[in-house]
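Here you go, one structure.
Every protein chain but one is kept in place in this view of the complex.
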Amino acid sequence: MSVARAYGAIAIAALLLALLPVMVQSNTVINALVTAMIIALAAQGWNLLAGYGGQFSFGHAAFFGAGAYGNAILQTRYGINAYAAMLTATAIGAAVGAVIGYLSFRSGLRGSYFALITLAFAEVFRIIANATPFTGGAAGTLIKLQVSAANFQFASRAIYFWIILAIVTAVMFLMRGIERSRFGAYLVAVRENEDAAAALGVDTLDVKLKAIMLSAAMTALAGAFYVQYFLFVDSSIAFGTWISVEALLGPIIGGLGTVFGPLLGALALHFLGELAKAVAGRVLGIDLALFGILLVLIIAFARDGLQGLLTRLARLWRARRPA
Amino acid sequence: MTAPLLRVSNASKRFGGLLAVDNASLIVKAGGITGLIGPNGAGKTTLFSLISGFEPPTSGSIVFDEAEISGLSPHRRASLGIARTFQIVQPFAGLSVRENIAVGAYLHCRRRDEALDRAAVIAERVGLASRLDAPAAGLTVSARKRLELARALATRPRLLLLDEVLAGLNPSEVRDIIPVIKAFVADGITILMVEHVMQAVMSLCDHVYVLAEGRMIAEGTPAEVTREPKVIEAYLGPGAAARIASGAASHG
Partner (left out) sequence: MTSLDILAAAVLNGLMSGAVYALIAVGLTLVYGVLHIINFAHGAILSAAMFAAYLAFQAGVDPYVAMVPLALIFFGLGYGLQRLVIGPASHGDDRNILLITLGLSIVIENLLLAVFNSDTRTVDVAYGFSTLDLGFTFLALPRAAAFGVSCLVAVLLWILLAQTDTGKAIRAVAKEKLGASLAGIDVAHIYAVTFGLGAACLAIAACLLLPTYYVHPRVGNAYVLVAFTIVVLGGMGSIPGAIAGGLFVGVVESLSGLMFGESLGQLGIFVIFILVLLIRPTGLFGAKA
């Protein structure tokens, strides 16, 4: 793949998405799009660690929550500016990733065990956040509504959408860069076979640590943005299993270990969720139940997700067209 | 006399109650091919793991290029110039041949295009040029062995540890791969090989060590060690050497 094609596709996709709020002005739709983009960002974080690095976390909520609470608490308790708070919260997320990663990878945890321990960390954070006054306890933390660009608060939802879209796009460029770098090659080598990678001079612990830090930072930024958009966070939003699950569903459904996978998956999931609600009415949980079925079907029949499906369809289409 | 490239002194490795390597020593001089042979379960692969850093020795020292390396991790040893292949081949199954080799090439170059170019050159040398963009998962046994060699070679090793690269190949495949290994030596790479294909050992190795039940029982040229009664007994059981000798006498 040429450099122009590798990056051009991302730019085109971003431009097309950026036109959406111009075409559709419904607040509900834009709201759904913003949420989908937040999930896409969190999911890209998961994708880096699991899709490329092969380390399946079931507890990315730990990072999302660190970013969410980090942002909210820095602003409400310490009066820090929203922009600085979001950046710091992202760094806090990376630090949490470093600690969890160091402890788990040092102990040689892989596969199911890594999934379990990340799940447990997220759960510990949830219990603590729910019980301590510092995080607002069970009542959660509210950021005061003060609409102003200086506070990263905007009257128009479209602006939030464009900002999160820009972040998602930047992260996709970054992922493409990683894919084409030595770090990316090492990360994939670690996923495929750690011993073989080590024999070829790959410092596997170092690679996994860098991956989890970067992954956690991306997911924490998603959390920080979530709080900035909804101006509220509590323990079950921040550290609940919903975000761990959505962060992993996106890439798996969209295409594991691909740059577009998380975005495709997150958009598809939200579209599907809305569709389910439209058909079945407001039945609780019906959308997630569908996602679960989709997850099983994708693993059973289309390991490479939507992205793979699209590629295969495109190939079929080209083959059918008369030359 | 110059210092040897690798010196293993009194190395032992214990797994629970099992002494897999028992006070073994060996020396690999720079240049040429040194063989390590022995019956199944003798501890050859364990000794390789001690040298390449996948297992820490219980005791003993491992000196590479006059520096003690027994405390270093595998990737540090790889960057010092020790590469290994695995007895059970370990390709990165989801990657292409070129990407597999590039992982090794990245050790000495940061840039992607450089690593990929180098991978293509090395694939050519081991006879995989035609399979460059094929997924590693789909390779034949003999191509996988070549891929192991190629990846190791891409790290620009000074010492290459080959763990039964010929096992599982048919005689014509063995014949085809031997020149590839000889070409490595011509390039100045020193090789230590574990091998069961005795014909290959006899034709390739300058010096051979024999390991049995974790202990080094003999060393010398291939011809010398195969005459050694201790070696024959290690392979064929106690008394075998005497039986063969008497058999030879009665025929002679």
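Note that the chains are named A and B in the order they appear, and that numbering of residues resets to 1 at the start of each chain.
The definition used in the following text is that a residue touches a chain if its C-beta (ideal position, glycine included) is under 8 Å from a C-beta of that chain, and two chains touch if they have at least 3 such contacts.
If you're wondering where the values come from, they're calculated on a predicted model, not measured in any experiment.
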Which displayed chains the unshown chain touches: A
Residue among A:6, A:20, A:95 or A:116 touching the omitted chain: A:116
Option from A:130, A:169 or A:219 whose C-beta touches the chain left out: A:130
Hidden partner chain, residues of chain A it touches: 54, 56, 58, 103-104, 107-117, 119-121, 123-124, 127-128, 130-131, 194, 241, 245, 248, 252, 280, 283-289, 291-293, 295-296, 299-300
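As a working rule, only the chains that are shown with their structure count from here on.
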Chain B to chain A touching residues, read off their complex: 52, 54, 73-75, 78-79, 83-84, 86, 90-95, 99, 102-104, 106-107, 110, 112, 115, 151-152, 154-155
Residues of chain A that touch chain B when the two form their complex: 180-182, 185-186, 188-189, 191-193, 195-204
